[in-house]
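Removed from the display is one protein chain of the complex; every other protein chain stays in position.
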Amino acid sequence: MTLQSILQVLVSGLQVGCIYALMALSFYVIQSATGILNFAQGEWAMISAVLGVVFLPFVPYPIAIAAAIAGATSLAILSERLFIRRLESRNASLVTIILSLLGIMIVARYGTALLFGQEEYPLPGPARSEIIEIGGELYLLPQTLVIYAATVAVFAAVELHMRRTKLGRSLRVAAIDPIGAQLIGVDLNRVRAYAFGLGGLIAAVAGWLYAPLYAAGYMIGVVPGVKGFIVMVIGGMASPLGSLLGGITLGLIEVAAARYFSSLYSEALAFVVLMGVLFVRPEGLIAAGTRS
Amino acid sequence: MTEPMLRVEQLTKRFGGLLAVDCISFDVGEGEICAVIGPNGAGKTTLFNIIAGEGKPDAGRVRLQDENLTGFADYDVARRGIGRAFQLVHLFESMSVAENVLLGAEDHRQLRMMSAATHLCGHRRRLEIARAQADEALALVGINHLAGRPIGSLSFGQQRLVGAARALASRPRLLLLDEPAAGLSRGELEVLRAAILRVRSRPTSILIVEHNVEFVLSLSDRAIVMNFGRKIAEGSPDEIRHSEAVIEAYLGRKH
Partner (left out) sequence: MHRLLSPNLRWLRWTAGALLLALFPVFVREPYYITLAVNLAITLILTLSLNFVVGTSGQWSFAHAAFFGMGAYVPGVLASRFGLDGWLGLPLSVALTSVLATVVGLPIVRLRGYYLAVCTLALGFLAEIIVRQAVDLTGGGYGIQQIPPLFIAGYRLHGGSYYLLAVAALLASSLLLDNLKGSTLGHAIVASRDNPIAAASCGINVGRVKLTAFVISAALAALAGWVHTFYYLALNPSLLASDLTFLWYFMVFIGGLGSVPGVVIGTALLSVAPEFLGMATHNQVLAFGLLMLGVALFAPRGIGGALTGLLQTGRLLAAERSAK
């Protein structure tokens, strides 16, 4: 356990943790405003990365990012309009809704496989690719710094947004008391569409942070998606801070376990931790506005 | 003197700083109808819930004849002979009236998986016994004619009666009725009154929590009055009607 290895674990763990935290945030925004756990979030991240690969050969980098993120976000909003809104208006049962959410996830994933193919392609990050050296002990990829910065920015923006702006506050109000919110004139349909859009946006951003580290392909949304909602559930649903802390914690634990124990089982950690948390405190993790 | 059917001794329950039930003691005799009345927030429902096993008391005891039931789980209390009909009725929406009542009659103490999977090992016999008990309960409450109906097609008063029949199907020694008269029309109240009297004559002891003071006092043998978690009066319906403490509690004359 040299200093170098500890630092490396910290850097990697934080990096992975930030991605988990962002994904968890994207789940959180939707879950807290509407009570819906949208399993498809990982797929919006994936689609944003895949769109990036599609656009990059044709347009400059910044436009590619913007277009890809916009595209993924639009799909997220579209899914709400086409399916969730209709189901909610018919008072569909919880079973129907959960299975529909799964359906959307499957369609997004395998639809991309159909349209894009099953290959994985590299996606370059926004920063240069030279490795940064710090103090002779620490080696960083610029992408890592991008991830840190983006995570802080997104979390700060969302937090401010939900406190200061009218639209953001309507999200919070709907989370705390849906019926009361309606009474004061909040349109739950709009709030839901907005929550899906915002959640999709956050996931799309996370996709651009994640894919440059690995690759872009139809299956890359699975892991961030699953880990994202695990972190949200573990971190607690009282505030976005829970997602941030939960994500970072899980990221650090995973990387540390992989480095010092066994890289094979570190993948399983997230699930073990989740099950442990749910076993021990299932009541404590239920937020206001959860449908159960 | 014979042992009372239900004996509640110094029952106490706190919710945070609030003393919802404050050292309540009373008895219900065999074949007796006892009413619990009191203004809103008096703690009647909490008292009821504790007796039925929904929530443990902080102090005190609940005894059914010779058995100590304090702190038992709700299903355990039901198994030992206390039946309960709810104010919000709580029927099984996907079943018919007869099926609802049958569930009350069936013996759920053991899982009996083998018997369930194969329909052997006494399955048919047990089902027949349960069906007979269920029919009895339907007759006692006077709703045989509703047996095949789905729950959704019943009026509120009828649903209440189904809830009572289901509670009676297990032949409980004590029946808890939770605001049975709430929301009933005059005609339905008469049907309910007749049913309650028939049930008492089985004999079954009955404990009723009720807001409709006139209705319940006209039925009961004894009543206790609660206010702010305490018992402020106990006695025959006449005594209660004329009790100063009771009138004050309801009309708040002091204030």
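Read from first to last, the chains carry the letters A and B; within each, the first residue is number 1.
Quick note on the criterion: a contact is a pair of C-beta atoms (placed from the backbone, for glycine too) under 8 Å apart; a residue touches a chain by one contact, two chains touch by 3 or more.
Just so it is clear, the model here is predicted, and its values are computed rather than measured.
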item	value
Left-out chain, listing which of the shown chains it touches	A, B
Given B:Arg61, B:His123, B:Arg149 or B:Arg241, the one touching the chain that is not displayed	B:His123
Of A:Val54, A:Leu87, A:Val173 or A:Ala215, the one touching the omitted chain in the full complex	A:Leu87
Which residue of A:Ser74, A:Ser100 or A:Asn189 touches the chain not shown here	A:Ser100
Touching residue (missing chain; options B:His90, B:Arg202 or B:Arg241)	B:His90
Chain not shown: contacting residue from B:Gln65, B:Ser115, B:Asn144 or B:Asn212	B:Ser115
Residues from chain A at the interface with the omitted partner, ascending	37, 83, 86-87, 90, 92-96, 98-100, 102-107, 110-111, 113-114, 118, 226, 229-230, 233, 264-265, 267-268, 270-272, 274-275, 278-279, 282, 285-286, 290-292
Missing-partner contacts on chain B, residue numbers	52-53, 73-75, 78-79, 83-84, 86, 90-95, 99, 102-104, 106-109, 111-113, 115-119, 123, 126-127, 130, 166-167, 170
